[in-house]
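Note sheet for the following structure.
For this view, one protein chain was removed and the others were kept in their places.
Each chain carries a letter (A and B) given by its place in the written order, and its residues are counted from 1.
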Amino acid sequence: MNWVDYLMAFLVGGLICLIAQILLDCFRLLPVHLVVLFVIVGSFLEILKIYDWLIKIGRAGALVPISSFGHSLTHAALLESEKIGYLGILTGVFDLTAGGIASAILFAFIIALVFKPKG
Amino acid sequence: MEKQIYQKVLNNTKVKRPVVKNSLQAFLVGGIIALLGQALLDFYQLVVNLEEKVATSLMSITLVFLASLLTGLGIYDRIGQFAGAGSIIPITGFSNSMTSAALESKSEGIVLGIMTNMFKLAGAVIVAGIVSAFFSATLIYLFSR
Partner (left out) sequence: MRKVGKQSIVFDNVYLKSSSAVVGPLEMQGPLAKYFDAHYDNLYCKKQNWEQAEMQLFTDALDIALVKGNLTPDEIDLIFAGDLNNQITVANYSLRDYSIPYVGVYGACSTSTLSLINGACLLDGGFGRYIMCATSSHNATSERQFRYPTEYGGQKPDSITFTVTGAGAGILTRQITDVRLTKATVGTVVDSGTTDSLDMGRSMAPAALQTLKAHLEDFQEDLNSFDLILTGDLSTYGAKTLKELAREFKIELGNNYHDCGMLVYDLDNQPVFAGGSGCACAAVVMYGYVVKQMLAGRLNKVLIIATGALLNPIMVAQKETIPGIAHAVVLERVK
């Protein structure tokens, strides 16, 4: 447990959100535009191997934002393609993010059953 | 002629957004959620002794659960109003978008409501992710040949 890890996580995580907020306000985008953009950027940064470096320095700060979702999808697709060839891109793409998506569906369902919207 | 006057005045009276205030709030909340993520990551790796890949997954799952719960309790939307991108960009935003859409459609029942509408807001993220992952992975795959 290293306090530098925590500082970097805070800074990197905060910075990614700060950039998003500036785009949101200056270009009058909608939240959905922002998340789509960041997922795509996270995916493309994998081409330049930048996202792995970002995770190394920012740890959770780079893993928590939705851009890591794009990175994980691409990363998983590549890993599987190294094992079984090009088809692996499609068959393996969800490998790393399966937990996040499955849990989001499960919890959304349960919460929606139990609670009522408050307005 | 009148239309041009309307355009002129409407362009001149555009509502300014408090960019600096919003950005700092986004930075703060985004940073705090990342801190929470880091704490969870360390807990799962160092205390529960899970390997990195599993710990990372579990960290995401934990954050997803917390966001879902806070959405159900009616608290997440207040955090979101303060944080802006600070609560939309982390994976918690993804979970909130799914839970809020499912929760809102509760009145239409389980199948036509909750199940059908869950991906109303989050669908775009998944489509964008898969499509861009496909293209990025293809590019990398081809370059490595």
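Quick note on the criterion: a residue touches a chain if its C-beta (ideal position, glycine included) is under 8 Å from a C-beta of that chain, and two chains touch if they have at least 3 such contacts.
For clarity, every value in this text was computed on a predicted model and none was experimentally measured.
The omitted chain makes contact with just one of the residues B:Ile79, B:Ile110 or B:Leu139: B:Ile79.
Contact with the undisplayed chain is limited, among B:Gln38, B:Thr56 or B:Thr99, to B:Thr99. Interface residues of chain A with the unshown chain, by the touch rule above, are 24-25, 28, 30-31, 117-119. Interface with the hidden chain, as seen from chain B, comprises residues 2-3, 5-7, 9-10, 12-13, 15, 17-18, 22, 71-72, 74, 76-77, 79-81, 83-85, 87-88, 93, 96-97, 99-101, 103-107, 120-121.
In this text, only the chains that are shown with their structure count from here on.
Listing the residues of chain A that touch chain B in their complex gives 1, 5-6, 9-18, 20-26, 31-32, 34-36, 38-40, 43-44, 46-47, 58-61, 63-70, 73-74, 76-78, 81, 86, 89-90, 93, 96-97, 99-101, 103-105, 107-118. Put simply, chain B touches chain A in their complex at residues 17, 19, 22-35, 37-42, 46, 53, 56-61, 63-65, 68-69, 71-74, 83-86, 88-95, 98-106, 110, 114-115, 118, 121-122, 124-126, 128-130, 132-141.
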